[in-house]
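Of the protein chains in this complex, all but one are displayed in their positions.
Letters A, B and C mark the chains as written, and numbering starts fresh at 1 in each.
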C-alpha cells in the first residue's frame, strides 16, 4: 500500500460562480429530432440508451421536427402559450405582492412553465398530478380560478385552504392537483400508491409524480421508484432538472456522474431525458409515458432538462451563488419565447398579437388581484379562527374542543 | 379512452412454491471466464454492460478461467476453505444450541460463506466492513476468537457486548467489523461516511458496505449510493442477492425488472454482477473495486449472486414458502464444494484430507463451545447487571444513576 | 381465539365486507406474515388484496397514503414497531397532515399494524414501545389492545376510521396472556374470557378505556401487555386498586381516567417504554392537571429504564409486577 497517493475527498463544484462567465458545456444536448421514438411498450433493455440522449422537438429555428413531434392542433398550442404567459404574469405579480408585504412567501417557476402546462393539457382530466411548488402552471392551464390561487397566497378569508398552508402549497382535487407540502419528495410515493389503487380498481386513471433534481437524493425517491417498478404501477415519475436546488447546483445531486434519467435503469424502467423548455417535447414525452402506463406496461421516469431562471423563492438571492446572467446562457432558451417563435414561423402568431395577448393577460391578472385584495392580504383578512382546530381529525377530540374553548371560541 | 383494457395491479410471484419443482431459468448466467475485466479506473459509461453479465472464475469443472482469475497463492485458498468450513460448522452448532434452548435466536449464512470470507481476506486489515448478519465468515476468516462469538450468542458473563445485543449482532472494531444491528440497511450510509472520513484525512483505508438484495429497497440504500457517488467516496458497496428476504423472493425487491448491479448505473458508478458462490470471483471483484477506491476513482456496486440455503433465522421455516429442495437446484452450487473441487483438480487437496479437516474443525468448534458453555448460556450466566446502564451516554446522567439505584445497584 | 387468530379474523371479516380494503407489508402475502397474522388471506382473497412489499417502511406508508387518497382503505403491516421509524416522516408529515393541509380534500384512512413491545428476548431492535412518538403527533390515532376480543374489535374500528391509525400489537400477548412472570409456565389464551371472540363483524370503538378491575384505593393506568402485569402486580400488592386499560392513547378516554383518580386519589402509571418523555409523562401531567385536589400522594410511573432494551437483561428492564406492587405500596404509604 505504500507509495500510493493519499485518498482525497471530492467536493463537486459548479463551473461558474458570481463574477465568472456562465458555462453549460457539461450539458450534453442531442439535436432536435435526432432521438428515435420507440413504441411506448418497448421493454427497458431495448431503450437503455435513451437516458443519455435528449428528446427535443423544436429546433433552434422554431421548427417542430423528428419522430417525437406530437403534431398538435393549433388550439392546443395557443392554450399552452396563453397558460405559460399567464403563469409568468401571475407569478411576477405575486412576487411583487410579497415585496409589498402582502404575504409571507412566494415561489416562481420562471423558465420552467412548459412543464406543468404541457403536462396539465396532455393528461386526462381525471388523472392526478402529485406536484412540486414549481408547477403552478398546471393549475392555470386547467383553469383553476386565479383568484383562489391568490386567496391562498394571501391566506385570506376566502383562502380555499383556510389559512392553514404556506403560500403556493395549493391543493385542488377537482383539477387533478394533489395537496402540496413543504417536505420535499414525500409525495412521490403517494403518486405510486394512487396509481396502484387505480390499477387495483381496474380503472383507467394514471398518476404523475414530480420532484426537483435536488430531491432525487431523498430516500423516498428511491422507494417510490422501487414500488412503481415492482408493481408496474401506472405512473409517470418526473424529475425537473432545473440545474439548481436553492444554492446547490445539480452536481450535488449526482449530475457530475450521469443524468437523472439514468436512474430509471436501476429499476428496469425506461428513462427519458427531455427538453423541458420545449412544450412539444414535454407533451410528447408525457403522452409516451402515459400510453405506456395505460397499456399496463408500467412506469417511466422522465428527466425534464430546464433552468430555474428566478431565485428559489422570495427568501433567496441567487446572485450570491451563481452568475447573475446565467439564465441568459442556458442553451435551451425560454419556453415561452420558443413556442412563440414556433407559432410565428407556422404563421399562427405574430409579435403584435403576442404583445396584445400579454397586455390582455396583464389586465386580467391585475383585475383578479384587485378582487383578491378586496378580500384581504395576509393578516388583514383571515379565515374564521376556529378553522385552526378543524380537520386535524375527521372529528375533533376533547383536546381540540377544550383548546378551542381556551382560546375563547 | 374507451375501448381500453382496464388497468391491472401486477404482483410479482416466484416461479415455484412448496410442492412445485424449483426453477431458476429466470437467472441469466454468463459462462465462467466470459466477461472482460476493464481497468479498475475505467469510467462508468464504458462499463455499462457489466451489470447485466456475471463475473465468474471457477467453471463447472472447478477450473479457474478468464481475465478475472486472481491467481491466488495456495495458502490463501486453503485459508479461505478452512474459514468457510469453520463458519458452516460454527453456525450449525449454534443453530442447534438454539434448538436446545441455549439462546434466543441465531442466523446462518449457509451457502453464502464465500462472500464474507473472501472479502475479509482480500481487504486490508485496517479497512472497515459494515456487515450484515450474514457475513459471520468475515470474523472467522480474520481470526476473531470463536469463543467470543459464542459468548455473544449466549449473552453470557464474557459476552464482549455485555449482553446488550441480540445474538449474531457482533461488533469487532479491531477486526474491521463495524457494529451490527437489526435495522436493515442503516449502516450502508455509515460505510460511505467512514470512507469519506478516510479520504478527508488523506488516509488509505477504504470501507465495504453490505446489504441483502431485499434491503436495497430501503431509502437509506439510495442515500448511501448518492453520497458515495457525489463525493467519490472510497467505498465498495455490496449487495448479496441470495434470492430471498425472509419469505419474499428477490422479485419483490425488483429482480423481475433488472439486476441489482444495474442500480449502479443511476449513480454513474460501475456495477459488477458476480458469482457469489465462487471464492475466486468474489476475491477478484472485491480487489477490482478496492483498487478503484484506493486510486481515488470512486465507489462501485457489486451484486453477489448467491442463494440462502438455510432458513432466514431460527424463527423461520422456509419450507412454508419455497420448494424444500430449491437449494439443490441453485445453478451456482455450493461455495465450499466448488472451492474443494478446484483445489482437488489443482492437486492441492483430496477428499480424504477434506474429511480430516472437517473432523478437526468439528473438534475445535466443539471444544470452544464447551468453553463458552462453561461460562454459561443465555440466562444462566450474565454480564454484571449494571452494564445495562453503561454506555447509553459516555457518562451516565442522573436519570440512569437514579434508575440503577431503583434497581438496587 | 388467540390474539393472532383474532387479528386474522378481523382482517378476514373486513376483506370480505369491503372490496376497497387491501393488505400489504413485508412477508404478509403467501407466507402470511412472520407472526402469521395474515395467514391464509392471500389464498382466500387473491394476491392483489394481500401481498408482499419491498423492505422499505417509508415506501409502504407512502404507498398506503396514496391508495388512501384514491379511496381505498389499506391496512399495512410493519414487521416490528422498531422498524416503523424509517416511515416516521411519512406518518407525521404526511398521513397526519393530509386532511388538515388540504382542507379535507384528501385524507389517509390507513391502518398501520405493528407487533410491539418486549418479553420475547428480541433485543434492542425487536422489543421497543415507540407509542409516545406517535401520540405527540397531531393527526395520528394510536391504539394498543390487550386481549383477543379487543384486538379484533379495535382493529375493525381502526380500519373503518377515516383517520390514520397506528395499531400496536403487543407481541408477547399474541399467543397468551403474560403477567410478567417469565419463570412461570407460558399460558395460552384458551379459557380466558377475552379469548371468546365472535367469528363475525363487531367493533370496539376507539377512545373508550376499559375498567379491568375496579378498586377504591388507587388507580393504575396501563395498556397492552402491561394490563396483565398490572393485574398481577395489584394482586401481589394486596391493595384494592382500580385498573384501567386505556386501549387507545389517542383518542384518550380522559373521563374514565379522571373519574377513577378522583375516586381513588392515587395513581400509578405502568408502561414498558422507557420513562423519560414516555406516554406516562402525558398521563401524569393530565392527571395532575385535572385531579390535583384529589391527589393524596404523588403520581408514580413504573416503566422501562432510560436505556435501550438489553437482550440479556430482558427481565431487569421489563417493568414487572413486583415493581408495580412496590409503587402501589409507596403511593399508599404517602
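What we mean here is this: a contact is a pair of C-beta atoms (placed from the backbone, for glycine too) under 8 Å apart; a residue touches a chain by one contact, two chains touch by 3 or more.
Since we're looking at a predicted model, the values are computed, not measured.
Novice: Using the touch definition from the top, which of A:52, A:248, A:295 or A:362 touches the missing chain?
Specialist: The one listed residue touching the chain not shown is A:248.
Novice: Out of B:179, B:296 or B:362, which is the one that touches the chain we can't see?
Specialist: Answer from the full complex: B:179 touches the omitted chain.
Novice: Which residue, B:193, B:270, B:318 or B:335, contacts the hidden chain when the whole complex is considered?
Specialist: Considering the complete complex, B:193 is the one touching the chain left out.
Novice: Tell me which of C:37, C:108, C:133 or C:270 is the one touching the absent chain.
Specialist: Residue touching the absent chain, from the options given: C:133.
Novice: Determine which one of B:224, B:269, B:301 or B:336 touches the chain that has been left out.
Specialist: Only one listed residue reaches the unshown chain, and that is B:224.
Novice: Which residue numbers on chain C touch the omitted chain?
Specialist: 58, 82, 85-86, 88-89, 92-93, 97, 100-101, 124-125, 132-133, 135-136, 138-139, 250, 274, 276-282, 284-285, 288-289, 292, 295, 297-301, 306-308
Novice: Under the stated touch rule, tell me which residues of chain A contact the chain that is not displayed.
Specialist: That gives, for chain A, the contact residues 9, 11, 13, 17, 104-105, 155-156, 159, 162-167, 169, 181-185, 214-215, 217-220, 245-248, 252-254, 315-316, 320-321, 378-379, 382-383, 385, 387-389, 392, 399-400, 403, 407.
Novice: Considering the whole complex, not just the chains shown, which residues of chain B touch the missing one?
Specialist: Residues touching the hidden chain, for chain B, are 130, 160-162, 164-165, 169, 171-173, 178-179, 181, 183, 186-198, 200-201, 207, 219-220, 222-224, 226-227, 230, 391-394, 397-398.
Here, only the chains that are shown with their structure count from here on.
Novice: Rounded to a whole Å, what is the gap between the Cα centroids of chain B and chain C?
Specialist: The mean C-alpha positions of chain B and chain C differ by 35 Å.
Novice: Take the average of all CA coordinates in chain A, do the same for chain C, and state the distance between these two points in whole angstrom.
Specialist: 41
Novice: Quick one: which residues in chain A touch 2 or more of the other chains?
Specialist: 196, 198, 200-201, 219-220, 222-223, 226, 230 - these are the residues of chain A that touch more than one other chain.
Novice: Out of chain C, which residues touch more than one other chain, so two or more?
Specialist: Within chain C, the residues that touch at least two other chains are 48, 53-54, 56, 58-59, 86.
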